[in-house]
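Before I ask anything, let me first share the structure, which is written out below as C-alpha cells.
For chain A:
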Amino acid sequence: MARPFRETLKTKDFIVTAEAGPVKGSNVTKMIEHIDLLKDKVDGLNVTDNQSSVMRYPSLGTCLLIKEHGGEPILQITCRDRNRLAIQADLLFAYSRGINNVLCLTGDSIDVGDHREAKPVFDLDSVQLIHLLHTLNSGKDMAGNELDGGVDFCIGACATPSADPIEPQLIKFEKKLDAKLDFIQTQAVYDLDEFKRFMEHSRKMNQKTKILAGIVLLVGAKMATYMNENVPGIFVPQYLIDELAQAPKGTALSKGIEIAGRLISQVKEEKICDGVHIMAIGREEKVPEILEAAGL
Partner candidate 1 sequence: MNKEIVAFCCEHSAYPAADLAGKQRLCYPQNLRIIRVPCAGRIDAIHILKAFEKGAAAVLVLGCEDGACHHITGNTRAKERVKYSEMLLKEVGIDNRPVGMFNLAPNEPHKFIRVLNEMNKRIKESREAK
Partner candidate 2 sequence: MIIAERKPMEEIKQMIAPYNKLLVAGCGTCVTVCWVGGEKEVGILASQLRLARSAEGNEISTLEATVERQCEKEMTAELKDKVAEVEAVLSLACGSGVQTMAELFEDKPIFPAVNTTFIGMPEKEGLWVEMCGACGDCFLDRTGGICPMVRCAKGLLNGPCGGTRKGGKCEIDPEKDCAWEIIYRWLEKQGRLDLMRKYYEPKNYRAVKRPGKVQAMQA
Partner candidate 3 sequence: METKIGVFICNCGGSIKNINFDAAREKVAKIPSVTCVNLSSNLCLGEGKEKMLSYIKEENIERVVVAACSPELKEHIFRQVLEGAGLNGHFFSMANIREQCSWAHEGDVTVKAVELIKMAVNRIRLLQPVEKKELSVNKEVLVVGGGFPAISSALQFSRIGLRTTLLEKKPNLGGKLREIEGFYSLETSSMIGAVEEDENIEILTSTEVVGVEGKIGDFTVRIRKGAEEILRNFGAIVFATGYETEVSPQDFQLKLGINIISQERLAQMLQASSVERKPESVGFIYDVSDENSRLPTLATLNNALTLKERWGSEVYVFCKNVKVDSEGVEKLYREVREHGVMFLKFDEKPRISAEDGRVKIEAKDILLGEDVTLTCDLLVAEEKLVPAEETEALSTLLNIRTDSRGFYQDENVHLYPVSSERGGIFFIGGCRSDLDFQRALVDVSSVVMGVYKLLSPGKILVEAERVKVDRQKCRTCLTCIRVCPHSAIQLVRVDNEKEVAEISDLACDGCGICAAICPAKAINFEGYSDEQIVAQIEAIGAS
C-alpha cells in the first residue's frame, strides 16, 4: 500500500506527484494501465476534475480506482460544477473510501469547454473551498451541524508563479496560505529564475506549506507557442521553444522529455522547492521517462 501523502510531505526531501486525466467515456482500461504504471513511481496521483470544462469520467471515480489499485490519489475539486452541498457530500464519500488528499481549485470557465451552455456554479471560490475543508476537518459542516464521523483531509491548492501582472495573484496566494495548506502544486514553471523569486516571496510568508513546482511536458515548439498565446499563466521562454524547434524531426517529444527532466533535476539540486508535480497531459505513459531523465 502507498504511503499516505501527508506523511510523505512531512518526511520526504523531494516529493514527486503526477497527474492523471480521466477518459471521456466509461472504458477505464487505459486509465488503469496508467495507474499501474505510475502508482509506485510517484508519491501521489492527481486526478483532474472535468479539466478545461470538458465533461469526463469523474475525478472522484478515478481516485477510487487509484485507491483500489494501491496508489495514493489526490482528488482535485473545482468550484465550477457543484454547489456547497454537492461538494461536501462528495468529500464525505471520498473520505469514507480512503481518499484523503484534496487539491482545491476555482476551475476553468465554462466558456472554454465543451458544454458552453451549462450553468456555471461557482457557489464557492478556491479560498472558500480551503476554508470549507478545514471546517469539515473540525467535525462540522458549513452550516455548523455536527458530522457523524468526521474527516481529516490533507489540503492543497495551486498557484500561478508566471502570472502577469503578478500582484493581484500574490494577494490571492497569500489568502490561500493564510487559510493553512499542507501543499501547493503550481501552474507550469519554465523560467526558474522567475520561479525562484516566487519561492522567495512564498517562504517569507510561510515555511510550512510544501511547494511542488508544476512541470508540463512540452511535446513540440508548436505546443509551446500555443500555450504562450492561449494558456493564461504559462510562459515558455524563447530559448526552450528554439531548442524544441531545432530538434531533428521526430525527436521533439524526446527533447521535451529531456527539458522536463532537466528542469526537475535543477529544481532538486538547487533545492528551489520541495518537489515537483508532473503534468504530461495526455502522455501519462511518458512520466517514467521524464523521471529517468531527471535522474530520479
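Throughout what follows, a contact is a pair of C-beta atoms (placed from the backbone, for glycine too) under 8 Å apart; a residue touches a chain by one contact, two chains touch by 3 or more; residues count from 1.
For anyone wondering why these and not others, all candidates are chains of the complex that A comes from, given by their letters.
This structure is a prediction, so every number in the text was calculated from the model and none was measured.
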item: Selected partner (touches chain A in the complex), from 1, 2 or 3; value: 2
item: Footprint of candidate 2 on chain A - complex, ascending; value: 79-80, 84, 105-109, 111-112, 120, 122-128, 131-132, 142, 158-160, 163-165, 167-169, 171-172, 174-175, 178-179, 187, 232-233
